[in-house]
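And then chain A:
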Amino acid sequence: MTLDDILASLFPDGHDVKNDKGVIFGSATLRSGVKALVIGVADRTAVGLDEAIKLSGYVLDSLERETGPILVLVDSDSQRMSKRDELLGLNEFLSHLAKSLIYADMHRRPTIGLLYGHSAAGALLATGLATRVLVGLPGAAPAVMDLPSMAKVTKLSMEALEEKAKSTPVFAPGLSNLAKMGAVRVTWNDAGSLADQLDTLLANMPDAHDRRDALGKERGGRLKAAEIAERVRDLALQSQ
Partner candidate 1 sequence: MEDLSFQHRARERAGGTRQTAIIGVVASGNLEVLVERILSDAECRLEIKTAAVGFGEVWNAVIVDFVERYSPGGLKFSINDGGARPDTVSLRLAQAVRLIEEDDQ
Partner candidate 2 sequence: MTAPLKHAAQLSAERAQTTSFYEASARTRVELLLDSGSFVEFVGPEKREVSPHLKIFDLPEQFDDGIVVGRGRLDGSPVFVAAQEGRFMGGAFGEVHGAKLTGLLRAAREIESIPVLILFDTGGVRLQEANAGELAIAEIMRAVMEARTAGVKVIGLIGGRSGCYGGGGLIAGCCSALAVSEPGRIAVSGPEVIETNRGVEEFDSRDRALVWRTMGGKHRRLLGAADVFTDDTVQGFRDAALELLGLVGAFGLDKLQAEQVRLTDRLRSFGTCRDAIDIWAAEGISHAETVPDLPADQFISLANKIGRTSRDAR
């Protein structure tokens, strides 16, 4: 689905969302009458300093104005890989975007990530993975790292990696693997309207508690994370 198709399907009553050189920004009134802030990254654009600072600005500006959800549409590359971006402290810019989204989510503007294309690594951490609920749309193809790069670093062949990927969801790219991990909460299809599926989600939003590790355990993708975190937490609480 193209971005325009997605926007039309999400907001049948109209929207003012624009795509400015890969940075998505606008708003839409949902069927419930609530106004949503819509931001994101389009056209597989790499998320660098310039994109991140714009997006965080949109989030922070919106906080004192309204209280509807913030929808984060994602079709990005990884973080921008350049000398300039690192020189000027890209980690802070990406963190700042994530923090702004997390703050919004904790303060009456629930955040929903809508992954409709690609995303990877630092870009994914600053956008989709910084939302309360991450949804996979038709066509979504996220990756933490692509297999050719993994092959290079691990010194294994692509075939060997692909073979191993058959028996575990823990490293290979793809929506279903991230769903098994607990990262992607729900996957939408293009059979029904996206507006309907969004309405259903909004009516059933989980609270702001991060339970992705429990979801990962439920789905069999991460069997240790929830338990280990719980044990450390308990020991730390008891240590007083």
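Note that a residue touches a chain if its C-beta (ideal position, glycine included) is under 8 Å from a C-beta of that chain, and two chains touch if they have at least 3 such contacts; residues count from 1.
Behind the choice of candidates: all candidates are chains of the complex that A comes from, given by their letters.
None of these values were measured; they are calculated from a predicted model.
Q: Using the contact rule from the top, which of the candidates 1 or 2 touches chain A in this complex?
A: Selected candidate, touching chain A: 2.
Q: Touching candidate 2 in the complex: which residues of chain A?
A: Contacts found on chain A: 49-50, 53, 56-57, 60, 63, 79, 81-96, 98-100, 102-103, 106-107, 121-122, 124-126, 129-130, 144-145, 149-150, 152-154, 156, 164, 167-172, 177-178, 181-183, 210, 212-213, 216, 221-237, 239-240.
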